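A protein chain is absent from this complex, but the other protein chains hold their places.
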Amino acid sequence: MELVLDGVRKVFGGVVAVADVSAVIPQDQVTALIGPNGAGKTTLFNAVTGFDPPDQGTITFGGRRINGLPPWRVAELGLIRTFQTPVGFTTLTVRESMLAAATPWFMETPRGAFGLGPGFGRKGRKLERDAEIRTGEIAAELGLEDLLDVRTDELSAGDRKLLEFARQLMAQPKMLLLDEPAAAVAPANIGRLSQLVRRLCDERGLGSLIIDHNLSFLMQIADEVHVLDQGVLIASGPPEAIAADPEVMRVYLGEQAAEGAGP
Amino acid sequence: MTNPVFWVGVLTLALIYGSLAMVLNVESGWGGMWDLGVAGLLASGAYCYIILGIDDPDLGTRFVPGLPMWLAWPLAAAFTGLVALAIALPSLRLRREYFLITTLAFAEIIRQIAVIQADLTRGTTGFSSLDRPFDTLVEPRDYNYVLLGIVAFAALVVYLITRRIGTSAYGRTLRAARDNEALALALGKRVNRMRIKTFVVAGVLIGAIAPLYLFYIRAITPQLFAPGITFTIWTALVIGGIGSIRGGLVGAVVLIVFTEAVGLIEVDPQYINILVSIEPFLVGLLLVLVLRFRPDGLISERNAFGTRAGRRARRVPA
Partner (left out) sequence: MQNIVFGIVTGSTLAVATIGFAMVYRTENFLNIAHAQMMALGGFIGVVLVDSYGWNIFAAGAVTVVSVGALGVVVAAVFFRPVRHLGGTVLLFTSIGVSLMLYAVIIALFSTQARFYPVGFGGRYEIAGVNVLTADLVIVGLAFASIIALQVFLNGTGLGRAVRATASNGELARVRGVPVGRVSNTIWFISSAFGAMAGVMIGVLSSVNAEIGWHHILTVLAAAVLGGLRSISGVIVAGLLLGIVMDVSVLYIPSAYRPVVAFGVLVAVLVLRPEGLLAVQRRKEAAVT
């Protein structure tokens, strides 16, 4: 199961946000997509996950064309994304949020509510029990076990970020798409975060694509790095090679230099 | 106090409104669909029930199906479900205010059709003196107690159905999608289909409650289904606490007892307009006061009422 982008292009009102990006994101590793703000990272994410389909190009996952599919269908195929600002299901508790993520669609119908349809009887009860067990396990793994009955909007920002992982893992993804997981995380905790992401993915044989602009975080965690600048993929390769690439340095250092020299 | 029959009637009406408010809570409170078209669904159910039961050719209607009550009732519920589907398919593509306006417009279209299609509905004349369940078994003056019993049973059934929905995985996902639609989609939730089904289920339930309302009113004209009845049901739900399972029922009892008690005041006929105006005034005042001082309603689900629209607006995060 690999995610393949082929000539993906997205234009907003005449401005090319993503320009003919082609890349292969394999399932057995952590792939990073870096680039300065406005490079088109989130646009690319929205294109892959069906929230904002691309204007041109094809996107396939496991050989299956997914561009043009609605977001929920892309998610059902196993591509689960997170959001930059982990708002969550505000009025649901941690437990409810996690269980909701794991519930199969046929139990989320009026029929399903009355135990009818495919979720009828023993099968339905087993699914519910399994989901509850997994909720306990994943919550324990992420240190959320004491917060299971706390409402999402009453969690601290850090715990909400953990819930974002816990919830998306409950959906049993084949590949996780993480949108700036290190945003708003204190620098001291970045190391812990990268270990956590690594471990979660390795244990499950889970592919992941991470976008961020925090270079040091991504260099610690990624097996392969793609660099996006103004919608164009300018470099791809292992982290060490990328770190040494003069073009990448120009994009990043240029940006920093400009910031330093700013008025 | 005064006449017990009067209070039996008040309680009957309160339980009918309460049942409707509990159904409204499923689609609006949990489903996040701000439906201002309850009157249209209620009218669909009521007219379908009445028309299927017409057995007197002298009424001058085009069809005289003469179906028995036990057959007309479920057919009316099913028909209302179909009407709900027809409304949901275009409307649910819209968000917030636009959904609200569309449902209100559909309800008015249905009411106007009831006025215009006089060969089916007898227009503004409407129907009166309809048969009621078990009305041959008791003296007419005791029938109010029978009707209260039927309505109380129906309210219990509606309560059990909505509670089951609220506590099930289905209800949980409805609330999740209401809180954060983009996230629900990203987790593979079929948000739109789920909402359409919910709207249809609400339609079927409202259609099933509609005949009870007719048994209470004992006559039907299009004017019964003006937007006012939708606003009254909404007021009951807001007072009781939107999002809570029993809120609609509690709110309806408070609201109806409060406003109907005014009917006990005896006034000189020259002040009759003032008496007539007291009910809408109290409903409006209660709504305004509850929203201002207790926006979560009497029974809170601890849902922040005010911010929900803003959250639902978010589809694709930046």
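For clarity, chains are labelled A and B in written order, and residue numbers in each chain start from 1.
Simple rule for what comes next: a residue touches a chain if its C-beta (ideal position, glycine included) is under 8 Å from a C-beta of that chain, and two chains touch if they have at least 3 such contacts.
This is a predicted model, so every value here is computed, not measured.
Engineer: Which of the chains on display does the removed chain touch in the whole complex?
Structural biologist: So, spelled out: the chain left out of view touches B.
Engineer: Out of B:Val8, B:Leu67 or B:Ala105, which is the one that touches the chain we can't see?
Structural biologist: B:Ala105
Engineer: Taking the entire complex into account, which one of B:Asp56, B:Glu97 or B:Asp119 touches the absent chain?
Structural biologist: In the complete complex, the chain left out is touched by residue B:Glu97.
Engineer: Can you tell me which of B:Ile116, B:Val138 or B:Ile265 touches the chain that was removed from the display?
Structural biologist: With B:Ile116, B:Val138 or B:Ile265 as choices, the missing chain is touched by B:Ile116.
Engineer: So which of B:Trp34, B:Tyr49, B:Trp73 or B:Phe127 would be touching the chain we can't see?
Structural biologist: Candidates B:Trp34, B:Tyr49, B:Trp73 or B:Phe127; residue touching the omitted chain: B:Trp34.
Engineer: Could I get the residues of chain B that touch the absent chain, sorted low to high?
Structural biologist: Residues of chain B in touch with the missing chain: 34, 90-91, 93-98, 100-102, 104-106, 108-109, 112-113, 115-116, 226-228, 231, 234-235, 238, 273-274, 276-281, 283-288, 291-292, 295, 305-310.
Note that only the chains that are shown with their structure count from here on.
Engineer: Going by the contact rule at the top, pick out the chain A residues touching chain B in the complex.
Structural biologist: Listed in rising order, the residues are 42, 46, 49, 51-52, 70-73, 75-76, 80-85, 87-92, 96-97, 99-101, 103, 105, 107-110, 112-114, 128, 151-152, 167-168, 171.
Engineer: Can you name the residues of chain B that touch chain A in the complex?
Structural biologist: 164-165, 168-173, 175-176, 179-180, 182-191, 194, 197-198, 201, 243, 301-304, 311, 314-318
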